[in-house]
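A single protein chain has been omitted; all remaining protein chains appear in their positions.
Coming up: chain A.
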Amino acid sequence: MAHTSTAANTAANTVEFGPATGLSCRECGTLYELGPIFACTECFGPLEVAYEFGEIRREDIESGPANIWRYRSLLPVPADVAAKPNLQPGWTKLVKADRLAAELGLRSLHVKDDSGNPTHSFKDRVVSIALEAARNFGFHTLSCSSTGNLAGAVTAAAARAGLDACVFIPADLEPAKVVMAAVYGGRLVAIDGNYDEVNRFCSELIGDELGEKWGFVNVNLRPFYAEGSKTLAYEIAEQLGWRLPDQIVIPVASGSQLTKIDKGFRELIKLGLVEDRPYRIFGAQAEGCSPVSRAFKAGQDVVQPVRPDTIAKSLAIGNPADGPYVLDIVRRTGGAVEDVNDQEVVEAIRLLARTEGVFAETAGGVTVGVLRKLVREGRLDPDAETVVLNTGDGLKTLDAVAEHARPTAVIRPSLDAFRAAFAN
């Protein structure tokens, strides 16, 4: 039977996209069919994936694979997604951080350590969902604008999936991130400008016929990309024994991750997978790029962009698209947005490494640094269950700590020399 109606197209779409039924504008609610679109034609508001979930049971999730696809029934992906070539990120460790907790004066603390992902940052989660969308839309090239981590996740995912990659970064990134973005093949274009300028360039490229068959994971595939961060919320809840933490500290660059972790928590409550209890969300920024923290402290609901200057380059987005939502969420949940300076970032990286054996990149330093500041200032409940995110690997930002992490002594290979060096 020949189906030519839009209804038939929609039916086909919902199969390819699992439980996703369309895209809806987060600002005005206008509904759109699933497609490579990202902004509302009425109000420019961001589009996000809308769903019709069936009944979802803990047992079904628990019997799934040890990666993000255990949550496929909550994501805009086809049911057989786990069988397709992709990086299979997720199900990273939730480290019980007793020594860090003791040092900070917290009763119960966990570190969600996303440095364990295939390309060593949480970006593998978002890219894996965007990759499915790119396949569905028939794109041949996977692309992004990136502060580094996303670029590596995209080139690696494209390599695994057999797509072309072309990624764009600011030219002054950490060397390890440049290597990781380049080693998986594809094209790496370094742009003489900051991330916000790279972003702007990519937005123009997408409106040009040059970029027509390209899936920019964070631009035209943004609604799908963003859903990947929900898996952090699901994993944390499941790993805590199907409970939401009382308070969670999350790094903020564009604010997409924080926004979607909140969405993930709310879905779990709505589906009856966790108890409906209040939770507080805190955002973490680096002082040298803290537009959202500034707006929070000033009591504003618009975010004035800044020109970034911080060692936390992965968080150096001066014009955060989801900034207003971060403000809404932290205010609604009774949290806050705070920032720390570069020295505090380095101290926090060392603190986390020394107490828990987890080596974070600068973004993790920002987050742990903000956790420490909030506890010191009495703004976090020391008795409540706390989770802090480490979203990236310290090996990517070695220079940040290199001068503080050197041999304790350089000696000749003799007992006398060792005794002399460590006598007192």
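Some notes on this structure:
The definition used in the following text is that a contact is a pair of C-beta atoms (placed from the backbone, for glycine too) under 8 Å apart; a residue touches a chain by one contact, two chains touch by 3 or more; residues count from 1.
Everything below uses one rule, namely that contacts and distances are computed from a predicted model.
Hidden from the displayed complex is a chain whose UniProt protein name, among "ABC transporter permease", "Alcohol dehydrogenase catalytic domain-containing protein", "MoaD/ThiS family protein" or "Inner membrane protein YohK", is "MoaD/ThiS family protein". The omitted chain makes contact with just one of the residues A:L106, A:L131 or A:C144: A:C144. Among A:A233, A:A284, A:A321 or A:V387, the one in contact with the hidden chain is A:A321.
Among A:Y225, A:F265 or A:F296, only A:Y225 touches the chain that is left out of the view. Looking at chain A, the residues touching the absent chain are 27, 37-46, 123, 144-147, 149-151, 195-197, 199-200, 202-204, 206-208, 217-219, 222, 225-226, 253-256, 302, 304-305, 307, 317, 319-322, 324.
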